Structure formats: structure tokens, C-alpha cells
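Each chain you see keeps its place in the complex, though not every chain is here.
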Amino acid sequence: MSAAVEEFNAYREKMNSRILEDNNKIIKRIFNLDTNAYMKGALDVKTKELLGLVASAVLRCDDCVKYHLETCYKEGFLKEEVVEALSIATLIGGTIVIPHLRRAYEFWDELEQSSSKDTVLKE
Amino acid sequence: MSAAVEEFNAYREKMNSRILEDNNKIIKRIFNLDTNAYMKGALDVKTKELLGLVASAVLRCDDCVKYHLETCYKEGFLKEEVVEALSIATLIGGTIVIPHLRRAYEFWDELEQSSSKDTVLKE
């Protein structure tokens, strides 16, 4: 994995653990919902991840965008599909979304590089 | 069509005409993009409409939600699919999305009633 992806995931997991060990019921349930909401239901998992990505982008939450980019990547989305989703987010959310689009592109590149590096390492 | 749906569409069309007859280039092109962005590309039309719906819901724009509910309805989405998309929007956007969820439900009911009425009238 690329250093940037690893660092993002490590911080996320470390702090999520800190939060959850506190046992605040409301927060724990929201975290729990956050897992359940993206499971297969009337809509399939891929569609839901894309919805999560676009909602995160228009709300301009870089960490949320990164998280959903990573799950979209794992779900096998092509870059052009992800970019098309982000283009809709940029149109709806306006040019203030562009700085987040730049960081999203950078993170996607990291995800692709991680993956090709992983492939090389495994061989 | 139900009175509420008709009124919404009539106002929307009347004012869009007023805006476009003004010939402001930037606005005209944004309106143009707003049509093109939802056309079939790497993603299909249905997925794109759902992305538009969820982005509108988390940004809490009632008119945008109504517009995308109507196109989702025309694209043949089942209510439970639309509700699942809106449930993700409510989780991501928080309980402040709930008042918009209430109005979205009301408008979807109007769309369903319009449609059944239309069917009756056509027979």
C-alpha cells in the first residue's frame, strides 16, 4: 500500500478505536449504522458506495471522500465511472468542490499505485 | 398529474424560461451541463439520477430533491430503492435531513397518485 493510503487508514482505525472504547451509545450506534447502511439491500453495494462518494464530495469532506474512494476501488469501479460520479458532484456542488476533486484524484492515484505495487510484491 | 407536481413543474419551467431568455452565457452553459451530466456515459442514467437525488438531499435542497424524485420515478425506480438512497443521505447528512425527508415522502406520494390518476384517465 502507498504511504498516504496506509497513513490515512491507520489514523482512522486508531481514532475509531479510541472513540468506540468510550462506549457512548449514540456514537456507537451511528458507527454501527454506518456499516449497515452500505450493505446490500434494495440497492446493490456498488451503487451505495457511489452514493456515499458523491454525498461526501458535495459536502466537501476530504476524509469521507477518501474512505469511499477506497471502498469504490475495492468494489472494482473503473476510474472513469468514479470520475463521472465526481463530475456530477462538482456540477451540483459547484467550483468550491474542485479543491476536493484535486485531492480525490491524488488519492485515487495512490490507490492505483498501491495496488500495482502490491501485485509486484506478491509475484 | 397531481396539483402539487404540476405546480412545481410549471413554476420551474416558467422561471427557467425567464432566466434563459436573459442570455447570460455562464448560466446558460450551467443549465446545459445540468442536462448533459445526467446522460448515459460510463455510468447509466438510473445511477446518475440516484446520485443527483442523494447529493440534493444531503445539501438539503427541497426543489432539487423534488426534481430528482420525479426523474427517478420516470426512470422506473421502486420506492424502496429511492428510500434506501434517502436513508444513506439521512445517515451522512444527519437528522437535519429529516424535514426534507418528510417533504420528499410527500412528493413521492404525489407522484404515485398522479400516475395512478393518469392511468385511470387514459383508460
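By letter and in written order, the chains are A and B; residue numbering begins at 1 in each of them.
We adopt the following convention: a residue touches a chain if its C-beta (ideal position, glycine included) is under 8 Å from a C-beta of that chain, and two chains touch if they have at least 3 such contacts.
This is a predicted model, so every value here is computed, not measured.
Whole-complex tally (this structure file, single sequence, 2 chains shown): 6 copies.
Going forward, only the chains that are shown with their structure count from here on.
Separating the CA-averaged centres of subunit A and subunit B is a span of 26 Å. Looking at the complex, you find that subunit A touches subunit B at residues 30, 33-34, 37-38, 41-43, 47-48, 50-52, 54-56, 58-59, 64, 78, 80-81, 83-85, 87-89, 91-93.
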